[in-house]
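Questions regarding the structure given below will be posed in turn.
A single protein chain has been removed from this complex, and every other one stays in its place.
On to chain A.
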Amino acid sequence: MTDTPEHRWHDMGGQSAGPIPMEGHDFALWEKRVDALMVLCGAKGLFTVDGLRRALEDMGEDAFEKYSYYDRWIAATNQNLIEAGVYSLEELGQRMEDIAKRGATYGEAQA
């Protein structure tokens, strides 16, 4: 569903949809870290839960379908931190480039 004046895309209650997918997964370390960063930054007042939700909702439905839950949450956390002036987009981009050079896996890419 796309946005309408009554419902934005994330307001899913009442739509029709297929069977509930019952499969689950154990959380990976990087997912737990995203969760921790989100909670801690909120507790320190760097952003609010409303700011996170705004970023998630503005990502749109394509992002919901295409990316995983914690993919979207780190993107929302990052957007709020940049908006709050904690670091700049340039700093983020430079660091992500540096990290890519450290190694091919999550484990190898740690500082």
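What we mean here is this: a residue touches a chain if its C-beta (ideal position, glycine included) is under 8 Å from a C-beta of that chain, and two chains touch if they have at least 3 such contacts; residues count from 1.
The definition used in the following text is that contacts and distances are computed from a predicted model.
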"Thioredoxin domain-containing protein", "Sugar ABC transporter permease", "Cytochrome c" or "Nitrile hydratase" - which is the UniProt name of the missing chain: "Nitrile hydratase"
In chain A, positions touching the absent partner: 10-30, 32-37, 39-41, 44, 46, 49-50, 53, 56, 64, 67-71, 74-75, 77-78, 81, 86-87, 91-92, 95-96, 99-100, 103-111
